[in-house]
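In what follows, a single structure is set out as C-alpha cells and then discussed.
Every protein chain of the complex appears in place save one, which is left out.
Going in written order, the chains are labelled A, B, C and D, and every chain counts its residues from 1.
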Amino acid sequence: MWHQQVIPALFPQIILSVAAVVCMLLIAVKRNHAVVHLFTLLSLLLALGSLGRIPGVMGVDGLFVVDGLGVFMTGLILITAFFIGIFSYPYFSQSVLEREEYYILLLLATLGASLMVISNHFISFFLSLEILSVSLYGMIAYTKTSTVATEAGVKYLMLAAVSSAILLFGIGLMYVATGQLGLSGIGRQAVYTPTSGWFTAGLGLVLAGLGFKLALVPFHLWTPDVYSGAPAPTSAFVATISKGSVFVFLWRLFDSIGRDERMVIIFVVIAVASMLIGNWLALKQQNLKRLLAYSSIAHLGYLIVAFVAAGDRGLDAAIFYLVAYFISMLGAFGLISYLTESGKEKLLLQDYTGLFWQRPALAILLSLIMLSLAGIPLTAGFIGKFYVLLAGVYSAQWLLVMVLILSSVIGLFYYLRVVVQLFSRPDHAVYFPRSPYAISTGMAFLVLFILLIWLGIAPGNLITQIQQVVHLARG
Amino acid sequence: MDVMHFLWLVPAFPLAGFLLLALLGLRLPARAIAWIGTVSIGLAALVTLWIGLDFLQQPPAAGHYRQVLWTWFNINGFAPAIALYLDPLSLVYIFVITFVSFFIHLYSTAFMRGDEGYPRFFAYMNLFVFSMVTLVLADNLLLLYLGWEGVGLCSFLLIGFWYRDEANGYAARKAFIVTRIGDTAFIIGLFLLVKQFHTLDIQDILSQAPQVWAIGAAGAFWVSLLLLGGAVGKSAQLPLQTWLPDAMAGPTPVSALIHAATMVTAGVYLIARMHVLYSLSPTMQLVVAIIGVLTLLIAGFSALAQRDLKRILAYSTISQIGYMFLALGVGAWTAAVFHFMIHAFFKALLFLGAGAVIMAMEEEHDIFKMGGLRKKMPITFWTFLAGSAALAAVPIITAGFYSKDLILFDALASTQGSTWLWLGGFIGAFITVLYTFRMVFVTFYGEQKKVIAHDPERETAMMIPLMVLGVLSIIGGWIELPHAWAHFTPFSHFLESCLPATQLKAGVESWELWLQLLTAIMVIVGIYWSWLAYVKRPALAYQLKQTAWGRALYPFFYKGWMFDQLYDTLLVKPVVWLSRIDRHDFIDYIYEGFGQLNIGINKVFSRTQNGYLRWYLLCVVGGVLIIFSLILFV
Amino acid sequence: MISVPVHVQLLLASILFLIGLVGVLIRRNVIFMLMSVEIMLNAAGLVFIIGGAHWHQADGQAMVIFILAMAAAEVAVGLALILQVFHLHKTVDVDCLEELKDTQS
Amino acid sequence: MNLVFYIAALVAIFATLRAVLHKHAVHALLYLIVSLLSVAVIFFILGAPFLAALEVIIYAGAIMVLFVFVVMMLNRGEAAVQQEKEWFRFRTWAWPSVLVLILFVEWVYMLWRGSAQQSFAGVTQGPIQPQQVGELLFTQYLLGVEMAAMMLMAGIIGAYHIGKQKQKSYHRYLEEKSDQISISENKTQEVI
Partner (left out) sequence: MLTDILTILFVGGLLCWLIPGWSRWIATLAVGLDLVLAISRWWPSAHTAMTGKWIVEEQYAWMPSMGASIHLAVDGFSLLMIVLTLLIGLLGVWISWHDQAIAEKRGFFHFHLLWLIGGITGVFMAMDLLLFYFFWELMLIPMFFLISIWGGEQRKKASIKFFLFTQLSGLFMLIAILALYILHGQQTGQYSFDYAVLLGTSLSPSLAGWLLAGFLLAFLVKLPAFPFHSWLPDAYTQSPIAGAALLAGLMSKTAAYGMLRFALPLFPQAVHAFAPWMIALGVIGILYGAKLAYAQTDLKRLIAFSSFSHMGFIVLGIFSLQELAYDGVILEMVAHAISISGLFFLVGMLRQRIQQTNLDAMGGFWEYMPRMGGIAMVFVLASLGLPGLGNFIAEFLILAGAYQAHVGWTVLASLGLIAGMIYSLVILQKVFHGKTRQALPGADIKPLEFLVMACLVVVIFWLGFFPQRVVQAVDPVVKQLKQISLQELPAQQAHQVFAQSSISTNI
C-alpha cells in the first residue's frame, strides 16, 4: 500500500504529471512558445534528475515495479523526449497554429511511456498505453490544417482503437482463464494452464495488440503513412519511445508467463517477416520518412530476435539495440525537423541531393546515422547488431540469425542509397536553410553524433551499465 | 687470379649496356648508343674468349666451373641460387652467342641508323644477349627459365619493334604467346622436378635421376615430355612452329640473331643439357626424333613455296632446327650442338645478307620482284652464296656439309636411328637444296627489276660481319671431320665431358662414305634442277605450279601446311568467341538477378501500402488470423 | 444466479466483438467505424465482467470502468478528428483518405 | 435468469448487427443504444450492477450522445443514406466478412477447446457490490485512477486542439469556397 517510498520511486512520473498540468496553466495564463518549450525541457531534465532519488527495486501496489530495467528505460525515454522537445521548437516555431499544446501532449505521452516501462499489471499497462496513444492522436494530427497530418491521425486513431480493443479482449480472455490481471499472478497461474485455449487465445490477441504498437508485420501497414503524415518530432516519438516502451512491457509479460514453444514459433515467424518485409518495402522508397518507417519495422524485427533469444544476454542486447536505435532515429528525424522550411518538410530523397556540398556537417551526421541503422562499425548500430547476433547465436536461433544477416544486407542497400544521394553532386544549385534556432539543435546533433561514435568505438561502459541493470531487474 | 671468376662479366656487360641505354637512351646521341650497344657485347665476347681459352688450357678439375652470385631464396632447403655454370656445352653456346651477337650488333649500327627507335633497339638487343647468356650459363632450371623467358620477351619486343604497324604487334604477340604455351609445359616440368627432387639444380637432377628412375620410368617420360614442350615452343618445332615465319616482322638483324642463330636453338640447348632425362626415356627420345623429321620436312616444303625472302629463311631455320632435333632424338648430342654452331654462322649470314638485299630494294621482301643483284652487290652475293651453300650442305667445301652429314649418318647409324628417320632427313636435305638455290637464283640472277637506292655495300659495318660469317660458314666445319675421313674430332672431344658420344650400331662405319656420295649427288641434282627451273627455263616452274598437284599443294605449302588456320579454328576463334559473348560476365547477371528479384518483391509489397485504412484494418485481422492459425496448427 | 456456461458467455462477447470488427471493416463512413470500435470495446468490457463474475473479483469491473474512460477519451479525439476530416475533405468517406501511400516508382 | 440472459444476448446481437449494417446514422445509433442496454442487462445478470448502471449512463447516455451530436452537426440527411447505400457494395463487404468468418470459426474452436480444459458452470456467487468496486478503485487501483485522469486530460487537450476552428471573417456561405481553396493549396504543398 501507500508508504513513503512510493513517492520517490515514482518521482519522474509524478514530475511529468505535474509538469503537464502546470504547462496547461502556463498556457492559460499566456501563450508563449519559448517559455513553454523551456519549461518542458526543464521538467524533463528534472524528471531525469529525480531518477537518482529512486531508492531501489520495489513494487508499487502490484501495478508497477520500479527495477533497474524500468529506471534505465525511464531515463532513456526522458532523454529521448528531451531531444524531441529540442527538435520541436524550430519545427513548430514556423507553424501558424497554436504550438504550445504540443508540449503538454509530449509530456503526457512521455508520462505514458515512462509508466509503461515500469508496469507490472495489465491495468497499469492498459492505462499507460492509452495515455500514450491518446496523446499521440493529438500529436500526430497536430498540424490539423494539413490534410496528410489529419489523415495520419485518423488512420492511427482507428487502427490504434481497433488494436486496443483486440488487446483488451485478449487481456479479458487471459483474465477469464487465470483470474489475474497482475503479470506475476498471471505467471503463477500460467504454469497450471499452459495450453488453455482461452489463455492462448487471449495471449494471441494480446500479441496482436502489442504487435500493432511495435509495428511488426503483419500489423505494420500504418507505420509509413503515420510517419510521413505526422510532424517530424511526432514521428520521432512514434519511432522511438512508443515502440521502446511497448517492447519493454512485452519483455516483462513473457518473462513472467514464460516463453512457450508455440509462442516462440509465432515470434520467429513475426521476426522473420518483419525483418524481410520491412527491408523489402524500403528498398526503392523515395520518401525519407517512409523509408525510416520501413526501416523501423525491420529494426523491431531485429529486436524480436533478441527477444526470442531471451535471457540476460537477450535483454542486454535488446536494451543496447534500443539505445543505438533511439539515437539513430532521433538524429534522422531531428534532421528532418531541422531542415523543415516554413512548415514544408523535405521528404524526398532527391531533396537531399548534394547536402554534403552545402552543409557537410549535416550530411555526415545523416550518413553516420544511416550507417548506424545499417549496423556498420564505428557506429553504435554496429555494436547493437553485434550484440543481437551474439544473443541469437548463443541461443542457436540459426534461422533468425541468417534472416537477420540477409535482410540487413537488403537494408544496407537503401541506407547506402540515402548516403550516396547526400554526397552526389547536385545538378543545380541547392539551398538548405540555416535555421535561426540552430544553437540548441546543433548542440543536440553534436551530442547525438558523439554518442553514435562513442558507443560504436567504446561501448564498454554502457554494456557494463546495462548488465548491472539487468541484474537489478532479476534481483 | 682465376680467370673463371670473371664469368659473371659475360652477362653483366650486356646487362650494363641495357641499363645504360634504357635509363639514358633517350638523351644520348646515336653514335654513343651504337658504341654502348656494340662495345658491351664486344667486351662480353672478349671475356668469353678469354675464359674459353683459359678453359681449354687448364680445364677445371671437375670439368666445369660454378659461380654462385647469391641465393635466390631458400625455403626449407629448396634453394635455387643465382649461379653460373660453365662447362664445354655452355662454353660453346656463349661463344657462339657473344660472337655472333657482336657481329650482328656491328651490322645493326649501320642497318638501323636513322630509326627513331635506335636506343630502344640496342637496349632490347643487349637485354636479349644478357638473357640468352643467362639461359645458357644458368646453374639451375629456375634461372634458366628466367633467361628463357627473358629471351622470349626480347623476341616479342623486337618483333614488334616497329610498333605502329598493328600487324607487327600481332606477330610479336603470337610469337610470345605460342612460345609461352611451350614454356608452360616447361614450367610444369619444373614443378614435377621440384616434387621429385626438391631441387632445380641441373647437375643435381642429372646425377640423381638415373638413381630414382629406371629406363622407361613414367617420371622420366613426363619430365622429358614437358621439357620438350618448352623446347618445341622456343625452337619453333612441330606443333608450335607457326610463330617463327610471322616473327620476320622484326628488323632483319633481329631475325638473324634471335630467330636464326641463338634463341630458337635454346630448345636444342635445353634438351642437350637435360640429355640424361631423355636417355632415361627412349620413347621420348624417339618422339624428339620424329618431331625433328616431321618439322624439317614440313618446313622444307613450306620454304619451297614462299616468295618472301625472310620467310624462306624462317622456314629454313625451322627445318634446320628440325635436323638438330633429329640428332638429339637419335642420341647424337654433339652432332646437334655442332649443327647449332654451324647453323648459327650461316643462317645469321643469310639473314644479314637478306637484310642488305632488302635494304637495297627499299624494304621489298618478294624475291620475284628482285633479280640480277649478283653484279650490283658482289660482296653480298658471294657471302650469301657461301651461306646458301652451307645451308644446302654442298659437300666438302662448306661447313654445313660436315654438320648435316653427321646428323644424317647418325640418324641411320645410331642405336636409336632408323632408315625412316634417315630417309626423312635425306629428303629434307634435297628440299633444302631446292629452296636454297631457288632463292639464290631468283634473287641474284636473271634481270634486274629494281634500282638500288641505297647501296648497303658502302656500309663497312655491314659488310664486315658478312665477310666474317661467310668465312666461318665455309671453314667452320673443319673442326669435326667425318670418321670415315680422319679421326679429327676436336669438337665432340671437347664436349665429351658433358655430352656422351653417340652410340652407333655395330658395323655401320663403312656406310658413311656411301652416304656422303649419295648426298653429294643429291645436292648436285638439286642445284641443277633449281638452275633449270629458275634461270634456264623459268616456265618450267610455272608449268609445275599449274599442274593439278601444284595447284593443290602450292597454296597449302605457301600457308605453311595450314597450321595457322587449323589453330585459328580450333583454339583462337572459340576463345575469342567465348570472350566476346561473355564480356559482361554472366556471374554478374546472377547477382543482378538477385537485385531485380528483390526489387520485384519490393513492388509486390509496395502495393500493399495503398493508403486505404480499411485494407490496413483487414491486414490486422489477417494478422490475428495468422497468429490463431499458428497457435492452432503448429 | 445463472448457469449459462462461461464459454457461452464468451461466445456472446466474441460475436459482439466480431460484429464490431466487421463493422469497422465494411463501413466507409468514419463515424460508423468509430461506432463499431465502440462495439468492440464494449464486447471486451463484457469479457472482463464475465471474468470478474466467475472469479468473483471486483478487478474486472474496475477494468471496465477504465475502459469506459478510455472509450470516452478516444471518442472525443476521434470525433474531433472526424470533424476536421469533414472540414478538409467535405466527406466522411474513409477511402478518400489515401494521400499517404507508396507511390509506385 | 438463464432465459433473460439468452433473450438479452439475442437482442444484443440483433441490435448490434442492425447498428453496424444500417444505412441511416441516427437509426444505427439508436440500435447501438439498444444493444448497449441489453449488454447492461447482461452485466446485471453477471453480478455487476454498478457497471450495468454505468453502461447505461455513460455509454448509452453520454458517449452515444456525442455521436448523435456529430451526426447532427454534419447534418447530411437523405443524401447521406443514399451515399451509404452506394458505398455498401458486395466487393466492399464480401472479403472482410469472409475473413472475419474464418476468424470466427477459429475463435469459437479455441473457446470450445478452452472450455473443455477449464469448465466454469455459470455464476454461482452473488453480485459484486459497487462499494467493493469503489474500495478497490480507491486503494489498489488509486494510481490507475490517476492515470485515467491523465489519459482524459490528453484526450481533452487533443480534442480541443484538433476540434477548435479558427475564427473566420467570412460569411458562412463563403466559408466552403475559401476552404476549398485552402485544400487545394494544401494539396499542392504536401503532395508526396
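Criterion: a residue touches a chain if its C-beta (ideal position, glycine included) is under 8 Å from a C-beta of that chain, and two chains touch if they have at least 3 such contacts.
Bear in mind the structure is a predicted one, so any value in this text is a computation, not a measurement.
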Touching partners, among the displayed chains, of the absent chain: A, B
Contacting the left-out chain in the complete assembly, out of B:L142, B:L158, B:L326 or B:V468: B:L142
From A:I14, A:L348, A:L412 or A:L472, residue that would touch the chain that is not displayed: A:L412
Among B:L26, B:A214 or B:L570, the residue in touch with the chain that has been omitted: B:L26
Where the missing chain touches chain B, by residue: 22, 26, 70-76, 78, 82, 120, 142, 145-146, 148-150, 153, 156, 160, 163-164, 166, 169, 172-173, 176-177, 180-181, 183-184, 187-188, 190-192, 194-195, 575, 578-580, 582-583, 585, 587-588, 590-591
Contacts of chain A with the absent chain, listed as residue ranges: 356-357, 360, 371, 374, 376-378, 382, 386, 389-390, 393-394, 396, 398, 401, 405-406, 408-409, 412-413, 416-417, 419-420, 423-424, 458-460, 463-464, 467
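Quick note on the criterion: only the chains that are shown with their structure count from here on.
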Chain A and chain C: spacing of chain centres that average the CA atoms, whole Å: 26
Centre-of-Cα separation between chain C and chain B, whole angstrom: 95
Geometric centre distance via CA averages, chain D-chain B, whole Å: 99
Touching two or more other chains - residues of chain D: 96, 99-100, 103, 107, 110-112, 114-115, 141, 144, 148, 151, 154-155, 158-160, 162, 183, 186-187, 190, 192
Sites on chain B at which at least two other chains make contact: 603, 606, 609, 611, 613-614, 617-618, 621-622, 624, 628, 631
Chain C partner contacts - residues on chain D that touch it in the complex: 1-2, 5-6, 9, 12-13, 16-17, 19-21, 25, 28-29, 32, 35-36, 39, 42-43, 45-48, 50-51, 54-55, 58-59, 62-63, 66-67, 69-71, 73-74, 83-84, 87-88, 92-93, 96-97, 99-100, 103-104, 107-108, 111-112, 114-115, 119-128, 132-133, 135-137, 141, 144, 148, 151-152, 154-156, 158-160, 162-163, 165, 176, 179-180, 183, 186-187, 190-192
Residues of chain B defined as touching chain C within the complex: 603, 606-607, 609-614, 617-618, 621
Touching residues (chain side chain A, partner chain C) in the complex: 122-123, 126-127, 130, 134, 137-138, 141, 144-145, 147-148, 150-155, 157-158, 161-162, 164-166, 168-169, 171-173, 175-176, 179, 181, 198, 224-225, 228-229, 281, 284-286, 290
